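Note that this complex is displayed minus one protein chain, with the remaining chains in position.
The letters A and B name the chains in turn, as written, and every chain counts its residues from 1.
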Amino acid sequence: MTIILTSILFAAGLGVLLAVIIGAAAKAFAVESDPRIETVTDMLPGANCGGCGYAGCADFAKAIVEGRADPSLCPVAPPESAGRIAEYLGITTQEKEKVIAVVRCAGDCAATVRSPYNGVGDCRSAALVAGGGKGCDYGCIGFASCARACPFDAIEMRDGLAVVHPELCVGCGKCVETCPKNLIILAPAAVDVHVYCNSPEKGALKRKVCKTACIACRKCVKAADSEEQMTIKGFLVETNYSSPPLPDLVEKAACPTTALRLATKHAAGAYEGVSK
Amino acid sequence: MSDKPRKFKGGVHPNDSKALSASKAVVNAPLLDKYTVIINQHIGAPLEVVVKKGDVVKKGQLLAKATGFVSVPLHSPTSGTVTALEKCPGPACVSVPSIEITADGNDEWGSPFEPIADWQNAEPAALKQRVSDAGIVGMGGAGFPSHVKLSPTKPVDTLILNGAECEPYLTADHRLMLEQAEDVVLGAAILARILGLKTAVIGVENNKPDAIEALNKVAAKYSVKVQGLRVNYPQGAEKQLIYALTGREVPIGGLPMDVGCVVQNVASAIAVYEAVVKGHPSIERITTVTGEPLVNPGNWRFRIGTPISKALELAGGINVQPAKLLLGGPMMGMAQNSLDVTVMKNTSGILLIPVETVSQYTSEPCIRCGKCVTACPMDILPATISQAVENGRFDWAEQLNVLACIECGSCSYLCPSRRPLNQHFKRAKAEIMAARRKQQKK
Partner (left out) sequence: MTEVETPAIQLPDATKLVISNSPHIRGGETISNIMVHVLVALAPAVAAAVWFFGLHAVRVMALCTIGSMLIEEIWNKCAKRPSSWKDGSAALTGLLLAMNLSAGAPWWICILGSIIAICLGKQLFGGLGYNPFNPALVARVALLIGFPSLMTSWVTPQAGKWLACDALTGATPLGASGAAVASLNDLLIGNVGGCLGETSAIALLIGGIYLLIHKLIKWQVPAAFIGTVAIITGITHHFCPEMTPPALYHVLAGGLMIGAFFMATDIVTSPMTANGALIFGFGCGIITSVIRIWGGYPEGVSFSILFMNALTPLIDRYTIGKPFGYIRIKKEAAQ
């Protein structure tokens, strides 16, 4: 009986003693922090994607409260969320345009020439070995590094090609940094028409290795409401994002290689096997 | 310098497979109708093309000129017409600019240089200028301009000629030392004169006793020393070779001149001899075309710009489809996916690897057997570094001295888990260098 009693008393006493020590330590070594940081952190999405350029949402919140960052820098949160934070802190914020990632390549396995590759299954590693073995030196090599980097699972690998789902993409830009071929750009989300090719080579050379390459035939330039909407750079056409064409351009232009695509329909797989 | 070469740490002993082509004498490849010369065949500043489409050129005429110190000019492999300035498949499987020369069949010399017959009394500076003008690069594989190595900014007391040829399969340097022993030695003597040295040492692996004997016959005349080396891959790696011959350790990130050495390949020495004594620019080289799938492996003297397909035809074509086509040796060579790549100044071998012996990489977990640690000639920890890279920890890889890696491939060769260790290191180096450049910009 005494043994039980002593052990209970001893354990209880030890518990009390430790509680007192911990309590005192918490008081003595307490770190002063701005309570607003926690509130702002709660108002942020909490995805910790790093798209703002800070190490996670809490760090970003600290930067906002200290006036070092603008709440609109968060690519994930809707614009009204930035407004709410600005209102709470009594600061002003800029309106920002929502952007999404566009992988400027449509060359999946069926459309391109590729060599068998044996090695690390990572784009940045594969790119160091013979450019990943793809016939086109500029296209997507398809080892999914961007898909793995995406915190929002917005990139799907489809037959060796990275495809962005515009409805899931928040434009954080993680994939842009990852791609060794610098294929991915952040384009205004309002624009749906993109040229899915990034090769500056001559048309004939491109066609040799890829069925869906832009051959700069100018069909889309002519079909556009104004020639400014599509800009020609060497042997490649690009969407002019400052004066973008309407979505019906894709149908009107009838791109012979289907390099001109709507991001939404591309994500839905509407162009698969169309090009010859 | 002691007579006995030192034993460097680590290394592997792959089956050397040199017997396929070691006994085949060098044959001059027949003149082709067309040569596609890759413009930038060296490491350094890109060249400026001085010919245009339709120009008539002579053999040896300047095609593109150097644009900086670390840059060497390019000369025409034969006489004929410039028919195209297009992109062609390069050795890294990426298209590169090239000059297409359609031969007129006369193969007429129009060399821009006069021979310097009396090189013993010529100014070292003039000889060095000739090495630079003739477009000579390190012909062992790296393709670094030779004259840059001959302009050390630190005192140099040893000139080493690299005739180790430790890569399996390759026999080009072996044949060259055997058949042109006197030219090699003369080249060495010229190089020594450029550096203001009295002597040079030629390091040859002991598996080429006939080459050592041939060199020894002529070496003494020009006070050049021939040194047999232990057969151990990577004996021909610059740092390992210097250590074996002099006992000096080249610091990590340093150059041979930091320890008073200059290393040149034996093929480059011949190119130097031909540039100085004959007045010929660097437009041809001896290349081993070999591999079990080939009907008739051998050694040929190719002009630069010869497509690989023509080289394989000379070797009789194939019996079976190979798994890989390589430029260079099997340990450090580059895999190709096109037969239109052309021979460059640093193409030491064209090699077909059969399916049976090809390396198959998987990313199985490391079983920590430590074979890579024992084999690493640079004494780093390949297994640990590869795990750091797999986890994206390039900072950790840097701490583990991944930058010391010479990418000899000994670790990947041995790994029982067949991990692509070498590729991990390549990635780590690329990421670390990119991060440093970023840091510098800031």
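Keep in mind that, in the parts below, a contact is a pair of C-beta atoms (placed from the backbone, for glycine too) under 8 Å apart; a residue touches a chain by one contact, two chains touch by 3 or more.
Keep in mind that this is a model prediction, so the values were computed, not measured.
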item: Missing chain: touched chains present in the view; value: A, B
item: Candidates B:Ala19, B:Ala117 or B:Cys369 - the one touching the absent chain; value: B:Cys369
item: Residue of B:Val70, B:Val277, B:Ile318 or B:Ile432 in touch with the missing chain, whole complex considered; value: B:Ile318
item: Omitted-chain contact residue, chosen from B:Cys93, B:Leu150 or B:Ala428; value: B:Cys93
item: Missing-partner contacts on subunit B, residue numbers; value: 8-9, 12, 14-15, 93, 168, 239, 243, 249-254, 258-259, 293, 309, 312-313, 316-319, 321-326, 330-339, 352-353, 357-361, 364-371, 373-374, 377-381, 383-384, 400-401, 404, 407, 409, 412-418, 420, 422-423, 426
item: Missing-partner contacts on subunit A, residue numbers; value: 113, 115-119, 128-130, 132-133
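Here, only the chains that are shown with their structure count from here on.
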item: Interchain centroid distance [CA atoms averaged], subunit A/subunit B, Å; value: 42
item: Subunit A partner contacts - residues on subunit B that touch it in the complex; value: 87, 92-95, 334-337, 359-361, 363, 420, 423-424, 426-427, 430-431
item: Subunit A - residues contacting subunit B, complex; value: 115, 118-122, 124-125, 128-131, 133, 137, 201, 205
